[in-house]
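One chain of protein is taken out of this complex; the other chains stay put.
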């Protein structure tokens, strides 16, 4: 069997572990041939590809990034790209294509599948917001990085009687904020799923100070926003110089808290460190299992499906199921987190 | 409500996170009182206990060990201890006892529950071998420590053309060896669940050397053992000086491989570093959720039950279910791991 | 002997290690009494202090922050504070005061010393910019945090063909940028000591891309600035809405590089994570030695002096020597760093 593999979308720790696992299982386990396309669908469109044998994936398990490179596909070009991809995949004699990517990539994958190309998908996002799988690889690493940052910041906040606002990734779903906030012992967690009340945060901090705990750490997802009418904030507003007026909710929230509390509040925007670098053991295992099961699915002819973690098992689910709805943080999980503030 | 809490058995990262979560949820969420017994069941038997309020659990989320101390209960004293414990729990006005512990502790908990004491258990083991829960806290940290060690050892093995044998914890179940072996990219994994063939390992290493990959890392669970008749090894055998003749499978296996291969093989016994220190974010979140749900179960009167992770949910399951059978590594998981050697 | 100790200025990993070492050496070694003043000189002025015995410093060696709290002293109040401090120190029966702090604190310490108060200083700054000592504790930790961030960012930059601009601490001296840039393998390093040429950075990135290395990481100290007339940047400029127009050199430089290169450039502002959390082993050892030698100096009557690392030895140097001149990065060190871009 001739298997094509590509990685698309934003960076995510564990991509190389999937590639390695696909190659190991396919080449060593089944005697397949594996072709890697460079820079995501771009490489498929432009015909940039290379053979991936065991040597090509030696030593990459623990390495961040992706040896294949990645790119984001513009939605507008999706349909056209789909046709070309299908043709090229056939030209290169690809029996099955394994795209590793997020919601956008899986949408493209589904179109390719509908168009008749044999596809087995592997879901990827540090945001953990893909339905149909309990977890995605990369998420655990992102949460780990954010948690370690909060561990560090807490000691400074405490020594200097300060409020720290830590902005973590998560535009549409607050999983990273939820879990790193819980793990880092944040005293407030703001998620995109539920507009936050600035008054409530102010009150919480004041109560802490009045109890002698003279510091607070607030974990805020980049996609979090204040409840209507409670605080001046409109992401993306441009001033007359062409600069963004508010450069992110973390900065804005820290400034607002400092103003209202009359105490030092400092923002820390973690940014890209959350999505790079060596994956945690958890993510390496999950990524490796996804790769293994994707190859097995390919050999069974389970096309139009993607790998998913369900409990402790890896199962195959229709790609369609994964991309219809974003997996957001349910209220029950927020309740658990709030109780430990 | 007056809640008693204790930690028993071997050390496990996340114990403090459970204690903190129980106190937060019970005291801040329900207005309960929480009493901590010291050194496990011993403290309950001897009447050593202290009140746990919010201040008592400040700053312990990320700390390894347990602020309550721990001890192992001898099986022989179990029934007697059970009676005394029940009496003492009543003397101290305990409405419900939350023991946090492994298989032994949960067995005791079950007996206490059968004897009429309201119990809500929280399972604990770095070995991940408790049935009825997908995972236990502490396991992720142990796997992380072992994986990082293998990451380090690999570079030395490669530079010095050497075989490294890494012994990890796991007497009866090989979960740590399985997952750290996969995450650390071990070329061989030996589990208690399946006697290993020394010939197979020798062959694997020789093949690697013949392919120009002049090193190998083998991950072996402390409870792994060679297939009958294939290698001289009997754990616990004492020589005439009163010393153990073979001081562990890691040392023994390295010596045997060195002898058979005629190449340098070095053992590394990771030991207790796997079960101490700050827990990973994953373990902190799981431990925190276990604590929260234990308190909720106590308030619902869900006695004789313990917390369990099922998929992404925390559910309550009968303690009995957890202790009847050890959760060992299934063959399917071994197959996944072997494919990536 | 009755020793007073206080920590002042910004947070710095290792403060607790100094406090612990002072207490261990003074109490256990000499039978002294140690008094800790809270929140820096403020505690000395307000009379907030507590006794520090061996139990008070148990378990703090590896903890970030300072158990004594800290604060910054306004320069304007310095002389007045000096008088009050001196009186209070005498009221409390302090035989010697050991202030642990940066340039501001040491200046105050010198004034106190000149005014007749027996002082033994311990220098502290993550910036490593205090003359008269080879290194200060906290610096190694800051460099380690920044280096790990660059390790992570590099993989993303490489996979996504991107330029990453990492802003690290260092307003007046570029030591953190220099050493983390070298350790993190940055392709460009911008220091406060030498205005950078934006054209040179653009050219370097373009050359890398033309050689097929399609990414670059640039490490910039927060106090770095472009050479006159080369790039629009004036830190602290406020727009009509009262917002800072450029929110830091990292953001500004990334925007400018993106504009000039026509390639994605992303800023990451590490901020306070660099100065919090558990110190590295190096910083713990240095801080511990500083504490030990400060107590010895106190017993010898070496007043007006501070601890300093010289080669592998801890020596006592006049505080005056340390505060007259900022230790900046010499040209020779920049040359070493540039050669490995």
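Order of writing sets the labels: A, B and C. Residues in every chain begin at 1.
Everything that follows uses one rule, which is that a residue touches a chain if its C-beta (ideal position, glycine included) is under 8 Å from a C-beta of that chain, and two chains touch if they have at least 3 such contacts.
Remember, it's a predicted structure, so these values are computed and weren't measured experimentally.
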Touching partners, among the displayed chains, of the absent chain: B, C
Of C:75, C:90 or C:213, the one touching the omitted chain in the full complex: C:213
Selected from C:92, C:209 or C:282 as touching the chain missing from the view: C:282
Absent-chain contact - pick from C:109, C:182, C:205 or C:218: C:182
Candidates C:151, C:167 or C:256 - the one touching the absent chain: C:151
From B:84, B:131, B:230 or B:251, residue that would touch the chain that is not displayed: B:251
Where the unshown chain meets subunit B, residue by residue: 7, 10-11, 15, 39, 63-66, 69-71, 145, 148-149, 151-161, 164, 239-241, 243, 245-247, 251, 266-269, 271-273, 275-278
Residues in subunit C touching the chain absent from view: 20-21, 24-25, 28-29, 58, 61-62, 134-135, 140, 143-144, 146-147, 151, 179-180, 182-185, 213, 278, 280-282, 284-285, 288-289, 292-293, 310-312, 336, 339-341
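By definition in this document, only the chains that are shown with their structure count from here on.
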Rotation, 0 to 180 degrees and nearest 5, that superposes subunit A on copy subunit C via CA atoms: 180
Whole-Å gap separating subunit A and subunit B, where each centre is the average of the chain's CA atoms: 29
Where subunit A and subunit C are represented by their mean Cα positions, the distance between them in whole Å: 34
CA centroid of subunit B to CA centroid of subunit C, Å: 40
Per-residue overlap in subunit B, given as positions that touch at least 2 other chains: none
